[in-house]
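As you look at this complex, bear in mind that one protein chain is not there, while each of the others sits in place.
Up next is chain A:
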């Protein structure tokens, strides 16, 4: 690993009360990469994401981003440093309009950047058509677009995407994954958590496989796609 590492987790442990959820994981993300974290339900993927954003407290270990230690910062400061999180379950503000949601995404900016707003509308034209509509009335896929768009509004350097395909029509999943590629092309580093291993590995440069709180496998997407373990566990192929 060279010095272009943007983000690094080292020996991270997280627990809920006495129950350990993350049992010492380490991973790196280089600038401009798309890195995916795969794993089954309960493997600790969302826990990892929530700990990065400091919605959860780490028990031990370190999370570093551009030289800053994140584990000791409050959640709102992490957004300011340039990490934006589109959470599992989308968590859009249902009784606010689409545009109000997007503007809240730019809360850390003293002024809303019109270019960013235009870019988000360009990525997801559906949001522009529905900007005056309450977010809670959107379909699941549209809410996911809104959650991603909202996370982009603060011009993050790194985007955390937690299960963007969850509960969404396959055709919209494809569209959303295409736009994630587009977001990455604009220079945003992406850390993507997914259960849909096939779609995630097609998109990502590298991946980690989490298994009950530990990293079971790591490698480039090609290596993981070819790995019998991944094929059996996540791609439904028998050997």
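Heads up, the rule we're going with is that a residue touches a chain if its C-beta (ideal position, glycine included) is under 8 Å from a C-beta of that chain, and two chains touch if they have at least 3 such contacts; residues count from 1.
Keep in mind that, in the parts below, contacts and distances are computed from a predicted model.
**Q** Going by UniProt, what is the name of the one chain that was not included in the view, given "Branched-chain amino acid ABC transporter permease", "Fe-S-cluster-containing hydrogenase subunit", "Heme exporter protein B" or "Glutamate-1-semialdehyde 2,1-aminomutase"?
**A** The missing chain's protein name, per its UniProt entry, is "Branched-chain amino acid ABC transporter permease".
**Q** Just one of A:31, A:80 or A:202 touches the chain that is missing; which is it?
**A** A:80
**Q** Which chain A residues touch the hidden chain?
**A** So the residues of chain A touching the unseen chain are 53-55, 74-76, 79-80, 84-85, 87, 91-96, 100, 103-105, 107-108, 134-139, 150-151, 154.
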